[in-house]
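Let me begin by presenting the structure, written as structure tokens, before commenting on it.
The complex appears here minus one protein chain, its other protein chains still in place.
A and B label the chains in the order they appear, each numbered from 1.
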Amino acid sequence: MFHRFANPARFMALANILSPWLTVAATGLLVAGLYFGLLASPPDYQQGETVRIMYVHVPAAWMALFVYVALAGAGGAFLIWRHPLADVFAQAAAPLGAGFTAAALITGSLWGKPMWGTWWVWDARLTSMLILFLLYLGYIALANAFDNRERGARAAALLALVGVINVPIIKFSVDWWNTLHQPASVLKIDGPAIDPSMLLPLFLMAGGMKAYFLAVVILRMRARLLARRVRALRLAAVGG
Amino acid sequence: MSVIAAILGRDLRLALRQGADAATGLVFFIIVATLFTLAIGPEPRILARVAGAVLMVAALLSATLSFDRLFQQDFEDGTLDQLLLAPPPLEWVVLIKCAGHWLTSGLPLVVVAPLLAVFLNLPPATFWVTMAAVLMATPALSMIGAVGAALAVGARRAGVLVAVLVLPLAVPVLIFAVSAIDAAALSAPTQPHLMLLGAVLAATAALAPWAAAAALRQAVT
Partner (left out) sequence: MGGYSAFVWPAYGVVALVMVGFWLAAWRDLRRHRDELAALEAAGLGRRRPAPDTAPNSAPRNTGEARP
């Protein structure tokens, strides 16, 4: 038990130093991204003002993928080195990833309505995102399906690895399916080339979301570690 | 070798002795296809258009029913511990158990698939492609299901959980099998779809036993 708490302690020391900086970075980048995205960038010549949805939709979709890959990485670290923090991280990150995926889906739908004329088109990207969302839900369900927490952690770690191998295959199959059943779409959701004035808010928002993710993951990890400590103390009290 | 034969024989005997088990999956397959037809309506052209989709979704759901048969009982009665200690590598044991699962749940579907194709108004020329698609899709489903079943061994409400885990992972199998049947119905070339389905089957056969075996090891220790 001793060495299990030693590493979290060192992590917490580091987290306490990083936390305020990450919060400041996230706030700054997001505010700057909002300013450039909503006020200081021109509307697209084809998509008009709706292009501004891109500045939240695309970074959210990037985060959705990034978090899933991070889950797989944490899963590998947990299975190989049995590092308890890897599981704490994965369980803290998974709901955030699902949240980003849901946000990407909803904003994609809000973008699709003026662009395609309907709320939902079985576009290859949206469909893959929907399946990614289902993978997140399965992951969270599996991690919480066992009375033994350790068992759930190991199963979830393996599932993340299986999933991350499958994601490219699923993406390819959905692309294949989509070219067979190509709907008559008004416009591809992201145009051919993006003007630099649009890249700036895009990258600011992407950076801001990443800093936000790290900040909130650290908060959630601290909460989980405290909860574990409380549980251990209560068990010790009961056991004498 | 004899151990492998013994495991396969045991699984087949267990499935056949509880004869209802294997037959239920088949009956379920037919019922789902019938319900789809009743829901869609008897218009022959529409039926022919959705036939491939109905067949494959019904096969997927029917396979999902029996995934918990793969490892859950073995886990509960302690057989799984014996299998881990058995001389053949656990990956082979998983593959053999998948073969047993496929022989009792997938193979019957291959046999009745042309019958349902008649119900669904698919042209007779598509029967071979339909059988080939079901023949390649069902073993892939058995192996993907084995990964889900192994992960969920010992979980609460394992049956529903396995379905939630497995169904998204089965998307490629579903897409390639259905597009092969659809292409046949439109007299388009079916070979690329069948080859992609074969590729998915080969990749699954190469990777799924490892993943399922790893899941079983961590479930037992």
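Here is the rule we use: a contact is a pair of C-beta atoms (placed from the backbone, for glycine too) under 8 Å apart; a residue touches a chain by one contact, two chains touch by 3 or more.
The shown structure was predicted, so the numbers you read here are calculated from the model rather than taken from an experiment.
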| item | value |
| --- | --- |
| Neighbouring displayed chains - absent chain, whole complex | A |
| Of A:Glu49, A:Glu150 or A:Asp195, the one touching the omitted chain in the full complex | A:Glu49 |
| Listed residues A:Ala32, A:Ala77, A:Leu110 or A:Leu180, member touching the removed chain | A:Leu110 |
| Absent chain, residues of chain A that touch it | 1-2, 5-6, 8-13, 16, 19-20, 34, 38, 43, 48-50, 52-53, 56-57, 60, 95-96, 99-100, 102-103, 106-107, 110-111, 113-114, 209, 212, 215-216, 219-220, 222-223, 225-230, 233-234, 236-237 |
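Keep this in mind: only the chains that are shown with their structure count from here on.
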| item | value |
| --- | --- |
| Averaged-CA centre spacing for the pair chain B and chain A, given as whole angstrom | 31 |
| Partner chain B, residues of chain A touching it in the complex | 79, 131, 134-135, 137-138, 141-142, 145-147, 151, 154-155, 158-159, 161-163, 165-166, 169-170, 172-174, 176-177, 180 |
| Partner chain A, residues of chain B touching it in the complex | 147, 151-152, 154-158, 161, 164-165, 167-169, 171-172, 175-176, 179, 182, 196, 200, 203, 207, 211, 214-215, 218-219 |
